[in-house]
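One protein chain omitted, others in place.
Chain naming follows the written order as A, B, C and D, and within any one chain the residues start at number 1.
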Amino acid sequence: MIEVSQLRVAFGADENETIAVDDVSFTIPEATVYGLVGESGCGKTTILRCLCGLNRQWSGSIRIAGKPVGPVRDLAFYRMAQMVFQDPYGSLHPRHTVNTILSEPLLVHGIADIGARVSRVLAQVGLGESFRFRYPHQLSGGQRQRVAIARALILEPRILFLDEPTSALDVSVQAEVLNLLRDIQVEQGLTCVLVSHDLAVVANLCNRLAVMKQGRLVEELGVADLMSGRAHGGYTQRLIAASAGYDRALVSLDSD
Amino acid sequence: ATPKDVFVMASDLTTFITFDPAAANESFPNELLRQMCTPLLSLDHQDPSKVVAGLAETWSNSPDGKTWTFSIRRGMVFASGKPVTSSSVAWSMRRSMKLNLVTASLMRDWGLSSPDQIATPDDHTLVITLTKDLAPSITPFAFTNHRLGAALDADTVMAHEKDGDLGAGWLNTNVACYGPYRLNTLRAQEVVILEGYPKFWSGAPAMKRIIVRHVPEPGAQRLLLEKNDIDYAKSVEASSLAAMVANPDLRFQFKPRLDSVYLALNQKDPVLTNPKVIEAFRYLIDYQGLSETVQKGRAEIRQSFVPAGVFGALPKGEDPYRLDIAKAKALLAEAGYGDGFKKTILTMTNYPFPDLAQNLQQNAAKAGVTLEVRTMATAQLYTLMRSRDFQMLMAVYDYDYPDANDMALRMAYNPDNSDAAKATNFLAWRAAWAPGAWFKEQVETAQRERDPAKRTALYAELQRRHMQESPIIGIFQRLGAMALHKRVKRFDYNGAEIFYDTIQKD
Amino acid sequence: MTSNSPILTVEDLRVGFPTPRGTVEAVRGISFAIGRNKVGIVGESGSGKSMTGRAILKLLPGGATSSVKSMKLGDTDLAGLSESEMLGVRGKRISMILQDPKYSLNPVMRVGHQIAEAFRVHHRASKAEAEERALEMLAAVRIRDPRRVFSLYPHEVSGGMGQRIMIAMMLIPEPELIIADEPTSALDVTVRLQVLAILDELVTTRGIGLMFISHDLNLVSTFCDEVLIMYAGRIVERCPAAELHQAKHPYTRGLLASLPRLEDGHKRLRVLERDPSWRDEPIPAEA
Amino acid sequence: MPRRVLPILRGSLSIALTLLGLLALTFFIGRVLPFDPIAAVVGEKADASVYETVRARLGLDQPLYVQFGLFLRDMLSGNFGRAIFTGNAVADDLRHVIPATVELATVAIIIGCGLGIPFGVAAAVYRGRPIDHAVRLLSLIGHSVPIFWLGLMGLIVFYAWLGWVGGSGRVDIFYLDAVPRRTGMLLVDSLLAGDWDVFVSALRHIILPALLLGYSSMAYISRMTRSFMLDQLGQEYVTTARVKGLSRRRVVWGHAFRNVLVQLATIVAISYGGLLEGAVLTETVFAWPGFGQYLTTALMIGDMNAVLACTLIVGLVFICLNLITDLLYRFLDPRTR
């Protein structure tokens, strides 16, 4: 469904050029969830933004649904692929009601039958009609993220890009959202790319994952390997260890 | 308080275009220039209709009144040390002709347009031949104008010549004349200082210095005057007049001025050419009311065009029109405008024009005529006048010399009314009014007439008919009010000119 | 070490925010004590953790109202102290580490000066002396080249280093108690552990009390000695950290259950069902 | 090397473009003005022939683009031409009016900052308290009062009644030209000459207009300071500073205020720039021979040489202030170094 090869992204020019993504290639089969993990600033979000057309400065090749895509995408592309952002507080327009937010994609794509579709998608993400005319600030974080997911789903896409969809949420809410994503993905056979720095979250949703470090893809492994801790790279091992919690004995103090 | 031998005044010095006698045309710079450039002849300090000696000690004319001979006073020297001679005057006149600026236009009015008309048989004799046939009582006024009849120090001026400008650039901010004062400092927007010339022929001026401070705001001028930080405030607000007159520290001098406040109806406008409409407007002005309120102490009614105190003026009180709305209405109805019409009236932003125009507007409204008032800066108004691009306008005209001939030429004379003629110096042309053969004949006859009594009669007839027919409606003659500190004992003003050389002060 | 005599005892602390929809009670009558150990406070977002920490220092945001029956720091009752008296408590006796070093350091001041300033407010010391102490402190938080780091500006240091600087700044006046409000949640997983280790070491060796606010149950259970669980402005349960996984309160259990685990794979997560009675049920007695 | 040169080049190009645009706009404005410079020169009485003579002399008979071209050429060679309404070279006029305005503006901005900054800070720190409202009211009045009205009232009270200050103008008339002209700013020149009397006289004259202008810039500065300070006081590092046990004064001035300096510099530069453009009405009321009056008069009679030169100056001032604030940014904010 998605094929990326030799993707390279650089920001800035001349001496302060930073290479955010360097020679990254991977393939994602249809109806699977692919995870991207790594530390802050390693380029996860950048890859996602390239995939969905928000970032237009890249080189390499991207094929989606079998067709190569360039930096600028057409409307049809956006009907096929949608994105959910990391911060539900920032990704909803603060002055639009839920209804307006959800109608907007339909208006853009000239799809009729707005009222019914909005109701349907609200039900789908587990929000009742009572939320329809609220402003984002009247919603909790989890509810906001549901609205964001609903906005992505209302165009009935086949691909969903998820940028840390739960990292701004409490554990209890995170569970709800993860379950919801899981259900929808299975139900609609969506292809998803999930970016997260929480290995447990990745393990919960993904079929395969890639570990990134400083713009490079250092390891690609299946979820079973992750669960059983069968990672090859030392870096991946360290990530796995760190996610287990604090252990004084494991930490070396001297660095920096 | 100001020193005893220094005279300090406040005025608006924002624009100060030039001190060049060939080009100077603004009123205040001209007033200053007059103190530094004594003309051939001078107006009497008290009575503007009397001509007395200036650079010329004596003068005489040929029997036909066209050739004038002046004998120039001896012993006068310029600041450079060079003597003042007849050729200094001649040079300065020829220079003006060559530059063809305002003064050249003025000279043409007198029939003086060619250098050959000026001759200098010797250093102290100047002979000028005019082409116009004028009564000998009028002509001397030409030489009382300091721009026309002054002497320039040719060598000094030519030493500063640049690109063939005959020293015009230098003379913008310098003076090279002979007079009771000399220019010490000139800084536009700040100060002008004149230095007394002790060896002036009629004696050293009592004031060693004249300092003019730039104070654009009349209110501020008044405050300075009341504190005696100045001796003379150039701008007096109408509203302050009463209170200032009542102030025992201040002293006022009033003199009728040489001007006319008028309403002009453009004769290119078909409605306004109707004689009944013109007459109706004469009845729509509240002469009485305005002169007693808005213009109190600042102007007197004068519906004829020659100001009071000038040769040829009608006696005081011969002002036939007064506000009569019913009559105006009737006239409009007769003219076929019973339902009224709509016109725009232009006027200046400064006192008292907005008030006068608004008053007219109200009266006109009562007679069914809608007037839209447009106030604008004076420069803008001139531009529109020049292009005759207006319907009605209300303004004031300053005359040049105190003889009815000047007024008659401006107000009742327009030999060529075509657009191409561009006779912008005739008010009749500006109003697009072609007065007709009778007026032309009358003006030209009066100009030639040597018998004063007959001349007076001719002008009286001219003015009376003008008041009936002309679309230029006379309203007021302004009063000059000089606000002085009481320490100023003498400050001569004859209505036409102000004289600094005789200022006396405690 | 007199680890069981509490440094701070708080009794019936309340914090409220008046709003058009009535007063929002952020903290509703909580009582606890902190000794010379690491006390973790966990709870979901908005449960009042930060407000508790700030109320102790009397640094509540404008508009907040608070009341407390007693708040004893040693012999002093903080409840009765005026603003100027609090100046002697803040930093000197209690200090606080904030979440994000990127925002909590003054961007236009060199970090060394910020540390030295913290020392000089509470100790009569010359500038040079204070700087000397600051350098020592930087070394104590395991910064390798203290002299160089001393003269850096906050934007020139990494997140992990920034948080160590923050720790140095807060420890330099030698307080008795440190409140750490999510001190590591802005940091990367691997860096996070290093910072925690430094904090752990300094607190333990100097015998300082630590109030550790976090929403990461995993972390708190492994890092702290004791855990308080907050829900809707109240403490619903308290237990030794090691026993957190045997917690009794359904809220705590729910939180634990909803945590995804690496080894569980695609298992459906349990979702916490909130019981309205938790808001007002009696608070368990001091442990 | 070219990498470093490129941004500088781009910067200068944009400055040049701004200036060119500025000049073109002024030129256009000058052309559409109904004020006729010829009318101003020849007056009401001149006949048509004189009018045409002057028109040709001023070069107004040439096509517009030629006039603009000539003008640009002159500007680039530093020749601003002659001002019609003063008869002087524009450059000479500017040498007189600019120092006068700079002097007034500088004293005014010092007053404006001296009052505005502490007031703004106090209003932010005590937000919603009486002092906040008082400052707000005071500064809003400064923002709303017609300045010529306030000016005349000031003259009546402090000059006419109380006699505390000098009247119109820059100095008592008898001190005019009493000290040699070095900078053109009387306060400075009199100090340089060591002439105390002139200094006092100049001070007495400048104080009222400067207070007036200072008051209105105080209004702006204090309001902006308040808003910047509120932003900063809500920042986490302020909490950190308070946690350290710093007194309110140290927190406010030592920490928060240092962070608003950068923004404040911009604001102060903007208001200073505004003052340098000249306050026409104040200058009129106080007979201050400054830039604003000069420019306005020039505009009113359509004196294009003067207007264009003034515009260029204003543009340059604007650009310079931009540059200076940029430099200040670099100096005050380590993040931009």
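Here is the rule we go by: a contact is a pair of C-beta atoms (placed from the backbone, for glycine too) under 8 Å apart; a residue touches a chain by one contact, two chains touch by 3 or more.
We adopt the following convention: contacts and distances are computed from a predicted model.
S.K.: Any idea which of "Sulfate reduction electron transfer complex DsrMKJOP subunit DsrO", "Multicomponent K+:H+ antiporter subunit F", "D-ala-D-ala transporter subunit" or "Oxaloacetate decarboxylase gamma chain" UniProt assigns to the chain that's been left out?
M.R.: Its UniProt record gives the name "D-ala-D-ala transporter subunit".
S.K.: Where does the absent chain touch, in terms of which shown chains it meets?
M.R.: A, B, C, D
S.K.: Which candidate, B:L290, B:L331 or B:A367, sits in contact with the chain we can't see?
M.R.: Looking across B:L290, B:L331 or B:A367, the contact with the absent chain belongs to B:L290.
S.K.: With the full complex in mind, choose from A:T46, A:N99 or A:Q124 the residue touching the hidden chain.
M.R.: A:N99
S.K.: For the chain not shown, which residue from D:H133, D:R248 or D:R335 touches it across the whole complex?
M.R.: D:H133
S.K.: If the missing chain were put back, which residues of chain A would it touch?
M.R.: Missing-chain contacts on chain A: residues 52-54, 73-75, 77-79, 82-83, 85-87, 90-95, 97, 99-100, 104-105, 108-109, 130-131, 133-135, 138, 148, 151, 155.
S.K.: I need the residue numbers on chain B that touch the omitted chain, in ascending order.
M.R.: 218-219, 222, 237-240, 242-243, 286, 289-290, 292-294, 349, 351, 354-355, 357-359, 361-362, 372-377, 380
S.K.: Considering the whole complex, not just the chains shown, which residues of chain C touch the missing one?
M.R.: These residues of chain C touch the chain that is not shown: 20-21, 61-63.
Please note the rule applied: only the chains that are shown with their structure count from here on.
S.K.: Which one chain sits nearest the middle, judging by mean Cα positions?
M.R.: So the chain nearest the centre of the shown protein is D.
S.K.: With contacts counted as C-beta pairs, which pair of chains has the highest total?
M.R.: Comparing chain pairs, contacts are most numerous for B-D.
S.K.: Approximately how many whole Å separate the CA-defined centres of chain A and chain D?
M.R.: A distance of 54 Å separates the two centres.
S.K.: What's the contact topology between the chains, one of line, ring, star, complete, other?
M.R.: Per interface graph, the chains form a line.
S.K.: Judged by the touch rule stated earlier, which pairs of chains are there in contact?
M.R.: Here the touching pairs of chains are A-C, B-D, C-D.
S.K.: With touch defined as at the start, can you tell me which chain C residues reach chain D in the complex?
M.R.: So the residues of chain C in touch with chain D come to 57, 59, 62, 84, 87-92, 95-96, 98-100, 103-109, 117-118, 121-122, 153, 155-156, 166, 169-170, 173.
S.K.: Would you tell me which residues of chain B are touching chain D in their complex?
M.R.: 3, 8, 10, 14-19, 23, 25-26, 99-102, 104-106, 108, 169, 172-173, 185, 187-191, 211, 213-217, 219-220, 223-224, 226-227, 229, 376-377, 379-380, 382-386, 397-398, 400, 421-425
S.K.: Within the complex, which stretch of chain D touches chain C?
M.R.: Against chain C, chain D makes touches at 127, 235-237, 239-247, 250, 254-255, 258-259, 261, 332-335.
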